[in-house]
Every structure is written in structure tokens, then in C-alpha cells.
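All protein chains but one are shown in place.
Labels run A and B following the written order; every chain starts at residue 1.
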Amino acid sequence: MKKRIVAVAAATAAALMLAGCASGDDASGGADAKDITLWLNGGDTPDALRDFLKTEYADATGGTLTIEEQSWTDALAKLTTALPDAENTPDVVEIGNTWAPTFTNAGAFTDLSDMYDELGGDKLLPSFVEVGSVDDKQYALPYYFGSRYMFYRKDVWEKAGITVPTTLAEFNDAAAKLTTDGQSGFYIGGEDWRNGVSWIFANGGELAVKDGDDWKSSLSDPKTVEGLTQLQTLFADASLAPVTEADSTPWVNINNNESTGAPEAATIIAPGWAHWSIGDPSPDPKDATKVVNTWNDATFGTFVLPGIDGGVAPVFAGGSNIAISAASKKQDSAKALMKIVFSEEYQKMLGENGLGPANLDYASSLGDDQFATALIDSAAESKLTPAAPGWAAVEGSGLLEEFFGKVNGGGDVEALAEEYDKKIDELING
Amino acid sequence: MRARTARTLWGALAIAVALVWVFPVYWMVNSSLLPNVTLQSFIPTFVPLGGSFGNFTAALADGEFYAALGMSVSITLIAVFFCLIFAFLGAVAISRFRFRGRKSFVIAVLVVQMLPAEGLFIAQYKMVASAHLLDSVVGVSIIYIAAVVPFTIWMLRGFVAGVPADLEEAAMVDGLSRFGAFMRITFPLLAPGLVASGVYAFLQAWNEFTVALVLLPSESAQTLPLWLRGFVQASATRETDWGQVMAASTLVAVPVIVFFLIVQGRLTSGLVSGAVKG
Partner (left out) sequence: MTATVDRRRSNRAPYLLLIPAVGILLVGMGYPLVWQVVTSTQEYGLQQQFGKAAPFVFLDNYLELASKPAFWAVVAKSIAFCLVTAGLTLGVGVLLALLMNAVGKAPRIILQISLLLAWSMPVVAAMTVWIWLFDRRRGAVNFLLDLVPGVDMNRFNWLETPATFFLVASVIVIWMSVPFVAFSTFAGLTQVSDEVLEAAQLDGATGRQRFFGIILPMIKPVIAIVFLLQIIWDLRVFTQITMLQDAGSKSSEFDLLGTYIYKLGTKSQDFGMASAVSILVLAITILLSWFYIRSLLKEDEQ
């Protein structure tokens, strides 16, 4: 008995010592007014760019930049608790563009209006600037933009004798014709509103509009209903995806399925970065257990979703904003980092890595291959989610997934639109 | 004869149940030995022929596992140690004594366990942050101890009540002090109960996610569940490597299973004495 007590006490003492070592407590005090923390979401910003920021920041201020990566699913909880806390807030944060209005309206970010022109002013992507502004003051500025466009199997399309569509109606028809028992003409999940909303936008509809000082959900607007009905038909005729699926790993559906030798779908819609994973599989030269997919122009192709009357359909713009935490005690250092982010060099690096730079002057750094062209063309017409104070709550509630799922499940579009307008209105104004 | 056949049949059934029950654990280990490519296939592979430890090497590659392991071990051991002590004292108090407020305390202990934890994280963050204990082992441990103490008091209460006070009285008649009687007679009989409660507290602390997520915001201070979560997140530039996820899961599960197998002998005898007193 005694031995066990001693053993336990020893273990605890060891644990306490480990605790002292493991504690990430950094020294407080003015010494590190120049050491700041940047929170990035997911793996979107490549390592090369992160290293660049760290070296440039050290050169410019002599301080250390720590970059912490947050997962998209958990970021909301962490931002909610950390941003208001002056002692522990990250100094600069990447904030998803759909969350930017909510946090900006809540007062989470520093007013950057006086730096706005210096950082790029009018050249910064306007729609992204808008979601980060309140009363004509800029708080969260664009960081990078992405866009979505179509990837298709040239071999499947050619076999069916169908050419790349130039209007939305042609696309809807083509997708239906290409569908067989085992293959979707166009793969889209029933609850996938981020992609499905393109049909609403293409028909001139909106998710919500500002009416005076308040936002109102506009799912029942006739143009929105028109778009939803089109989507409903398209889903029924062309997609074999489950009606409850919200996000699917895009390239899984367009690459060949190795048991059947054929793809799950003839066409998919995906964010631009998906192209790195689309192609013919072959063993990774660096690691035989991994597979690398190499793009093959004969089999795979891209096009932008066409609009109702030709041209380009508005799609949902992906991307993030970037902002300085209002509670941060290191405002000057944070601003120094912002200048680096918006510098010509960094903006070009974003473009070279397939991330649309915030400053449109440098959009050419994206290149001129088919992917860059598709990205730029689709982004030019792209739209964001409503810049409403409560939009993050609407997204978090899952109402849009639910609504789209029911529409694609074959429900009465108008009745559902009215029902969900009411539910969304409860949350949208924060 | 019939009894023996029956026994053999039941034995076979037990083994069959065991195999079915352990299948997910087997699946985890099986998948951890296969490369992601094979796992992505639409035909599941049931036996890892030609598999390798590649996923394990990859999961351990950046060294973050060891830091997370250190955090988890520290927090869990501290939480278990203090939880046992506090709960034990509390259990003795409510089983051995009659005093005013006893009933209220018993009810409070029961009721406190019934509160859902999902809504508390904001308050917990504010509290821990204002005490400058974010990213620390101590901050998280305090929350964990408070979380498991109620159930542990409940469990130990039965064990303490199961040892008749007469034994102590008898020892005191023989000349021992009250405290001495307690340590010499009662305490040893409680050891299995302490082990049983300790195991439960260990599991709770080891697997906890939400509180850890919020109270340990820095990447440098992660526990194993947070570390594991990182593997499941796909991102723009890399999709989820399921082989690595399984290898990481196995790594997280192994210390628990080892701990469990060590103490399981004590556990059964522990549950025996405590159970009847419920």
C-alpha cells in the first residue's frame, strides 16, 4: 500500500514538472510588443508564403511572427472566445468571407480606413471589401479570392456527342443527357448550397436583400424561386449524389473509380485548387504508397458555368478576408504585418500559387493557363453571401443545407422558401 | 453432460460476441497498416497483407505527437490524482458522518452531473483566461477535476459504505487512533475502488475535446484528441489521408489500452465490492 502511494506521488510530481515545461505561458511585458500571432484557416496558404511572411516581418520590425493554423470546423468556437480577450487574442486573423460581416459588426476588428489607400484602396476586390465594412469604414480587407468552375470529362462528353454549352439552359440539358444509371451527368450534393446557389444568382435571385436598415431573406423572391426550381430539376435529372450530401471531395467524382474504371460523374463544379488532384493516377515518385493525379488535357477539361444569356454565371466566391483584432495590444506591429501582406511581392506570390490576390492589379500573376483564365473569368462575375450582421449564425445553423436538401428532395419550392425565409429572418440581423 | 455442452456452447457464443465486438478496434489497426490508396478503394481490404508502418512513421514525423502525448499525460495524471483524493475525502464525509447539509450535498453532487457541458465553454474560457491559465496544464486540469469529481464521489461512496465502521471501532478498541484505524483497516480495502474510479476519470480526461480546444488555443499546447483532429481535416491542398488518421487513432488509443490492461485485474475486484452497495 505504501509503495503504491509513493509511486503515485512520484508520478504526479513528474506530471507537475512536465506541466511546468509544457505550459505555453509566454512572458508578459513590453519586451515582445513586436512578437505577434497570425491565425490562418486550413491549409490554403502554402508553406512558402508563410515562410515569406515570417522572414519579411522579422526584417521589417525585428520581431517574431508566429503563425497558427486553425481548422475551418473549429475556428468559429476559438475566434468567439479568443478575439475579445486582450491578453490572448491573436493579433491578425484570416476570417472567412462569410463570417466577416458578423464579426465586423460585432466590433471584433480594428478600423483600417486610414490605411486603406496605402494597402491598395480601390484596387482591392470590391465585394470582399464590402463584407468587411460598416458605415463606410473598412475593418476586414480581402485576403485572397477563389472561385468555382466546371471540370468535365472530355472523353465522356465527346462520346455522347455533346459540346461545351454556352448558355445555362444548354448546360442543364447537357447534364441531363449525359446521365446514365451509374454516372451523374453533373454531380452535386442535395444540400450543397455553396454550389447550388449559382443557379439562384444566374437567374437574378438573391439569398437576402437589405431593406432599409435590416436584412431580409429573399428565398421567396420570384427570381430566386425560378433558380431553385431549375436546380431542383437539374438535381433530379442529372445528379446521383445523395440528397443529404453537402460537400463532397470534388476530384473523387471526376477521376476514374478504380473498381469500375469510369468516373462517377461527367462533370463537377469545384473550387480552382481542385485541379491539383484531378487527373490520371500514378505512383508518387517521392513516396510509392501515395498516388499523384496528373492532369491530362485529352481526358479532362474546364469551362466556366455559362449564364442565362451566354457569358458567365455568377458563382459563389470563395476566399477569406484578413483583419486586425481590435483587442490586440500590438496594433502597430499588426499593421506592419498587414503592409507586408498587401505588398506587391506577396500579392504576386498568392497569384502564382493559384490564390486570387486581393489587389486586382496583380491578378495576372495567376498566369494564363486554362485554370487561371477560368478562375479569373468566373471570379469576375462572382458573388458573396449577404453582408448581414447575423450571416455567420445563419450559416452555422445549417438552415441553408436543410433548405436546399428539401428542395432537391422534390419539395414545394415556394412553400419551403416561405418557411425558411421566416427562419432565416430570425437570425440574419444578429 | 448437458451442463458441459451448454458451457461449451456458451463459451463459443462468448468468443463470437468478443470477435464481433472488437471488430472496430481491429479495423482501426488494420487500416493503419495500409496506404491511403488502398483505403480509398471501393473494395475494403480485410487483412493487411503487404502493409507497412509507413502511416505511423508519417504520423510521428513532425514530432507533434510527443508534445501532445506529454500534455495529455500530464493533464490526465494530475486530474486523476486530485480527483481521487478530493472525491475520496468527500465520499468518506457523506458515508461516515451525519451532518447538516449532507442531504443537500448529495443531491447537488447528483444534479451537477446532469448539466450539459456544451454551453459552458465560454464561461470556462473567461475564467481560465482571467487567471492567466490558458495554454497551461493547470487550467485544463482544474476543469477536468471538477468535471469528474461528482461521479467519483458517487462511486466511492458505495465502496466506503461497504466497509463497516465496526471494523474501525474494533481496531480502536485495540489501541489504534481513529486515523490509524482508518489507514490500517479501511483504506486498504478501498484500493480496488480507487482504481475503478481512477480508470473512469482517466478515460474522461484522456478523451476530452471541447474544453481542450478552447482552453489550449496555441498549437504548441495541444492534447492528443486535438492532435488527432488535425489529421481528419482535409484542406485545399491535401485531402484526408485515412491511413494516417487510423495510425494516429491507434497511437492515441494505445496508452489507454495499455493502462487499462495493467489495472484491469484490480478493476474487477474493485467493481465487485462497490457494486453491491450501488
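Here is the rule we go by: contacts are C-beta pairs under 8 Å (C-beta built on N, C-alpha and C of every residue); 3 or more make two chains touch, one makes a residue touch a chain.
Note that the coordinates shown come from a computational prediction; the quantities given were computed from them, not determined experimentally.
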(message) One chain isn't shown here. Among B:Ala58, B:Val73, B:Ala147 or B:Leu216, which residue touches it?
(response) B:Ala147
(request) Check the options B:Leu49, B:Ala123 or B:Val173 and report the residue that touches the missing chain. (result) B:Ala123
(request) Could you list which residues of chain A touch the chain missing from the display? (result) 73, 76-77, 80-81, 83-84, 102-103, 105-108, 191, 242-246, 326, 392-399, 401-402, 405, 427, 430
(request) By the contact definition given up top, give the residues of chain B that touch the hidden chain. (result) 6-7, 10-15, 17-19, 21-22, 24-25, 27-28, 31, 39-44, 46, 82, 85-87, 89-90, 92-99, 102-103, 105-107, 110-124, 126-127, 142-143, 145-147, 149-151, 153-154, 161, 164-165, 169, 203, 206-207, 209, 224-225, 228-229, 232, 242, 245-246, 249-250, 252-253, 256-257, 259-261, 264, 267-268, 271-272, 274-278
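To be clear about the criterion, only the chains that are shown with their structure count from here on.
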(request) Using mean C-alpha positions as chain centres, tell me how far chain A is from chain B in Å, no decimals. (result) 37
(message) Which stretch or stretches of chain A touch chain B in the complex?
(response) 1, 4, 8, 11-12, 15-16, 18-19, 21-25, 42-44, 46, 68-69, 71-74, 77-78, 80-82, 85, 87-88, 249, 251-252, 257-260, 271, 273, 276-277, 289-291
(message) Quick check on the complex: what are the chain B residues that touch chain A?
(response) 35-37, 40-43, 52, 54, 67, 70-71, 73-75, 77-78, 81, 121-122, 125-126, 129, 132, 134-138, 141, 187-188, 191, 210, 213-214, 216-221, 229-230, 233-239, 243
